[in-house]
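With one protein chain removed, the remaining protein chains of the complex are shown where they sit.
The block that comes next holds subunit A.
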Amino acid sequence: MSSNLENNDKILKIFSTVRCMNRDQLPRYLDGRLTDLEKHLLEQHLVDCDLCFDALQTLSQARYREQYQPLSVSISQYIRNSIRKVSTTQKVERYQRLEQKKESFLIYFWVVAAVAMGAGAVYLIQQQNRLRALTPSQPIAAVDKVMEPIPTSHSQPVAAPPAETAAAPAPRTVAPATAAIAAGPVADSLQRRPPATEVKVIPAVKKDTLKAAPATPKPAPSKDSARNPPPAEQKEEKSTLQPAKETPAPVADKVEKKETPPKKEKEKEKDDDDNKKTADAQPSGTDEFLYKAAMVYHQQGDLNEAISRYKHLADSKSKYGELSRYQLAVCYRSKGQTGKARRMFKEVVRMNGPMKEKAQSALDSL
């Protein structure tokens, strides 16, 4: 049974794979210097391998056997030499390729870094520009808030701050300082806030004049200085007011603070003839703004607020005085106060201005 099993296993040897004869086995097979098992294995291979069988057939002849050894060694050496040559060149090539890769990687890295830095710089510049564009509107609000409590102090001369701000930038810092002394709780907030720029101060000054004018008499030197604001500041004032037209609600608050009473203007005219032209120019610009702000309230339906604003402008000698009276009449009519409306329309007719016809027709229709 066991021999049967062995025979069964041996049958698989028919298709077992055996390697070709090596350098050592070939002469030993010819010389008969192999073990039985080794010889049988090689013979199993010889059945399939034409190369080994042909080699054995050739080497079995003595004349070829003599030539075989030196040729075999020399071909082996030849192959080894060619391998070494090839591998040296191959390694040099590989090294060069690696170096090239490193170099190209470095180039890519620096290109990417340069692009990133450029993009970063552009981004920073854009941010800076955006911040610059935003800064003018923010300090105005800040200064308004800060300056708001100042009129409450009675000891502070009302016209002094505008005079100082209008004259030169240096006294500007003095004005908040004096205000800080006068109004104790405000002092802290004033000190904490950064010093306002020229553009920021102007609206604050107006607000002061508006609120303080009816309350306190104005000293003479301050009036003079107030009457002569430099034209550059006027331009700036316009530029800051321009965006305010687009956003009515916040502007309206500012307007309240910036209104100037007509009495003050009259006094200014009397005091200095040389400065008349500039003095007239200033209220006309302000009046236009105030009129438009009142119009916004009017359009929004806030008639009471609009009326109070129109009233401020009604005494103005510019065309906005007439327009304001007309609008005031319209507001009264809208509110149902026909008596007041009629009286205001009559005033407009009496003024004999461009709105006369409209006022007359409105009177007729009432």
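FYI, contacts are C-beta pairs under 8 Å (C-beta built on N, C-alpha and C of every residue); 3 or more make two chains touch, one makes a residue touch a chain; residues count from 1.
As a working rule, contacts and distances are computed from a predicted model.
Asker: Could you tell me which of "Sigma-70 family RNA polymerase sigma factor", "AAA family ATPase", "Tetratricopeptide repeat protein" or "Branched-chain amino acid transport system ATP-binding protein" is the UniProt name of the chain missing from the displayed complex?
Answerer: "Sigma-70 family RNA polymerase sigma factor"
Asker: For subunit A, which positions touch the chain that isn't shown here?
Answerer: Contacting residues on subunit A, toward the hidden partner: 7-17, 20-23, 26, 36, 39-40, 43-44, 46-59, 63-64, 67-68, 71-72, 74-76, 78-80, 82-84, 86-88, 90-91.
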